[in-house]
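Below is one structure, written out as structure tokens; the observations come after it.
For this depiction, one protein chain was excluded, whereas all remaining protein chains were kept in their positions.
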Amino acid sequence: MSIAVIYGSTRENGNTEWLTDQVIHGIPVEKVYLNEFEILPIKDERHSEAGFQEVFDDYNTVLDKVLKHDILVFATPVYWYSMSGTMKLFIDRWSQSLRDKKYPNFRADLAKKKAFVIVVGGDNPSIKALPLIQQFKYIFDFFGMSFEGYLIGKASKPGEIQHDKKAIAAAIHMQQQLKEQLKSNK
Amino acid sequence: MSIAVIYGSTRENGNTEWLTDQVIHGIPVEKVYLNEFEILPIKDERHSEAGFQEVFDDYNTVLDKVLKHDILVFATPVYWYSMSGTMKLFIDRWSQSLRDKKYPNFRADLAKKKAFVIVVGGDNPSIKALPLIQQFKYIFDFFGMSFEGYLIGKASKPGEIQHDKKAIAAAIHMQQQLKEQLKSNK
Amino acid sequence: MSIAVIYGSTRENGNTEWLTDQVIHGIPVEKVYLNEFEILPIKDERHSEAGFQEVFDDYNTVLDKVLKHDILVFATPVYWYSMSGTMKLFIDRWSQSLRDKKYPNFRADLAKKKAFVIVVGGDNPSIKALPLIQQFKYIFDFFGMSFEGYLIGKASKPGEIQHDKKAIAAAIHMQQQLKEQLKSNK
Partner (left out) sequence: MSIAVIYGSTRENGNTEWLTDQVIHGIPVEKVYLNEFEILPIKDERHSEAGFQEVFDDYNTVLDKVLKHDILVFATPVYWYSMSGTMKLFIDRWSQSLRDKKYPNFRADLAKKKAFVIVVGGDNPSIKALPLIQQFKYIFDFFGMSFEGYLIGKASKPGEIQHDKKAIAAAIHMQQQLKEQLKSNK
């Protein structure tokens, strides 16, 4: 039982990362910072004769990192009421992996994962990030992944998240959830 | 009064484009295919001392095309229950334009636009694309843009959209809306 | 194959009824006006020792009318961004029927129904009625009912619905759906 944290942030040490740190404090995780990799937009070739063409970027490297783990924590700032484009590029490419012979069990593999979501936004996220939470739910349902919990923080300026006591309390609860998962499912 | 259609598709002549064609049939528009341009993920430098750094890609070129028009039609396939990453990259960068001296009136300029949305998805979009519609609403509200209407088509395989009679009927209605807008607000 | 229309309106010949008339024009249906019946609020006795007590009102009469049919059209004005209290009282009582020996197959019976939804609201319903549509989806999913389509009209004052051309076009489409259902599944 191991954990990957997939970061969609584009700023280092930002609010999303800080809140995620409260969750994973004292827990071993592999951190995957998507913005350190080049991931190109998907080109929809599902229906072209030759199918999806190989793409020369870091997507498969990132995917391999992620697939090794049992628990996936998606941590993204809320950009325009949705996940960051950086994270969206990564997830869009799943459509390609679903048809990639290198990943013959992609869907079944993801079905076994447990998912957590951490989002931080500046504009009333406890209401305006709810469509994003619903979208994550639909994504996880598509694969049969279990959606174990989500956490919405409110912050805009650097450091502001440290004043969101509600989110911090919820982060500590998510930390306990993660610890129990690690224990019970070894 | 003029119209820009902003395409988020990554496949040529796909279902989204076909449905959009039903809407804009006989109406002069400028078509902006986002996937023909290089638009890099935003780097959140809102809070760095130097602010946003100039990015050397096609974003400003695209933005300039869009800003010339009064009516913006956002046409995107539904990828993972949300707009395509290609379109998300474009919209994410608006955060930069909001702070860009080259666009001192960016927010006020967008406030004057009228927005339409056309989305096409394969997995029960009349329900599962609703969070995406809500996100567009929040985006337009942020700027004070008027959200004139949306259209949800159902299709996955090439050409499948042509069987979605409900979407086609709604497309014809949207066409009339556009024509009335063009007439009344010259 | 037969159709029940379940009205949640509290005003006669209102906008919701008018829009529904466009849908059912020329189609035999049984109309069930919930406001003509007394339906008391559910009393949650799921967990009391004696279970649900018999309620002396018209609920079972109404339910029997509804269950005879294969296609259920729920037609309700949008009151405070949700179905009318009149319709909610009816649906809330389904929790009782799920445990009522008189309806041993209640859940399985509903699973076979096809559902349509017609709602009319005054305050930007194409956006603000979407949570209501999502709730109907969850209700139908609970039973395994198939959610065949929904229709959102905009109107507040008497007669105003007649100006909602988009809803009228969609009503005609729903009419065709109903006719095809009646034909194909005799």
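Residue numbering begins at 1 within each chain, and the chains themselves are lettered A, B and C in the order written.
Quick note on the criterion: contacts are C-beta pairs under 8 Å (C-beta built on N, C-alpha and C of every residue); 3 or more make two chains touch, one makes a residue touch a chain.
Quick caveat: nothing in here was measured; it's all calculated off a predicted structure.
Looking at the complete complex, one finds that the omitted chain is in touch with A, C. If you put the hidden chain back, the residue from C:A4, C:V62 or C:I91 that touches it is C:I91.
Counting over the whole complex, chain A has residues 126-127, 130, 133-134, 137, 147, 149-150, 165-166, 169-170, 172-173, 176 touching the chain that is not drawn.
Looking at chain C, the residues touching the absent chain are 9-11, 14, 35, 41-45, 47, 77, 79-86, 88-89, 91-92, 94-95, 123, 128, 130-132, 134-135, 138-139, 142, 157-158.
One rule holds for everything that comes next: only the chains that are shown with their structure count from here on.
Comparing mean CA positions across the assembly, the chain most remote from chain B is C.
Put simply, chain A has to spin 180° for its C-alpha atoms to lie on chain B, with the angle rounded to a multiple of 5.
Annotation: 34 Å between the Cα-based centres of chain B and chain C. Separation between the centroids of chain A and chain C, computed from CA atoms only, is 38 Å. Within chain A, contacts with two or more other chains are made by no residue at all.
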